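Missing here is one protein chain; the remaining ones are kept as they sit in the complex.
Right, chain A next:
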């Protein structure tokens, strides 16, 4: 740690003195930064008080339309009154403990899998967790066995649907994207061409088009009377789409691994798959953690597009609640603000986790 030498001596004096020194050094060094600082403070003074006033001071939680009409600030009562509709959509009211349980289970599995980085003992449990957990989630959501009433997936909605679409999307898109990336690097022309064409075509169209094709055009190609589940079509669309993007991210990682590493694998007489699994991919994937998480975050947010094919993800159920009674319709700002807060919470957690993951995995290099 050579930087230690450059550190200034520890500040002394009272807190106020230190605060003045700190702000002189960081906020008011030079006329330009002084103007910037004062400008920023003025901007915050202009921006924050009205927001706080609207969102907290004058807001109401009263879950009635009358209560909201009286309040001059935000009507969080809209969220309060429709919370179960927003969280679970049109899932039968008396059965909503099932999606709740499924959601908790899914979160548990996700956290457990993420914890595998820190606690190597848990790594062995990751695959069994998913293999056992996903069928349990499916049984909880669909029912039809063990005395649970059957619930069509056109009734699924809200946060559980968003989490299912995105986590299943990640699980399948990750390996598929990896195969596509390897395919694109392959020396076999057929595999290479197929991968390149697939990636370029899918990347060349917007997700909304893929979903639209899956939802509106695809059923017309099927013979009369044969229908494929709407949710499944959307899920496959999301997987295919995300995989193409991930493939390019992974290709970046593969290209960044020095040539010598490939040669090292060859010289040890490892097979292609062995050297990929043991030498190349651990390095390549670690290099591309930020863009991979970036892809996941954008996929998570893209799941909201399923609203155009009549599925209610979390944002969709907010809209559903806005339309449940026309009297609520004018409180759309509160509804969308609530949705934004939940989305931010989840995306921010993902970003934080990726930063942590990078730090953990780089420990080997820091010595």
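Assume contacts are C-beta pairs under 8 Å (C-beta built on N, C-alpha and C of every residue); 3 or more make two chains touch, one makes a residue touch a chain; residues count from 1.
As a convention for this text, contacts and distances are computed from a predicted model.
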{"item": "Protein that the absent chain corresponds to, by UniProt name, given \"Cytochrome d ubiquinol oxidase subunit II\", \"Amino acid ABC transporter substrate-binding protein\", \"Electron transfer flavoprotein subunit beta\" or \"Ubiquinone biosynthesis accessory factor UbiJ\"", "value": "\"Amino acid ABC transporter substrate-binding protein\""}
{"item": "Selected residue (touches chain absent from view) among A:200, A:266, A:325 or A:360", "value": "A:325"}
{"item": "Residues from chain A at the interface with the omitted partner, ascending", "value": "81-82, 84-85, 88-93, 96, 152, 154-155, 157, 212, 215-216, 219-220, 222-228, 230, 236, 307-310, 312, 316, 319-327, 329-330, 332"}
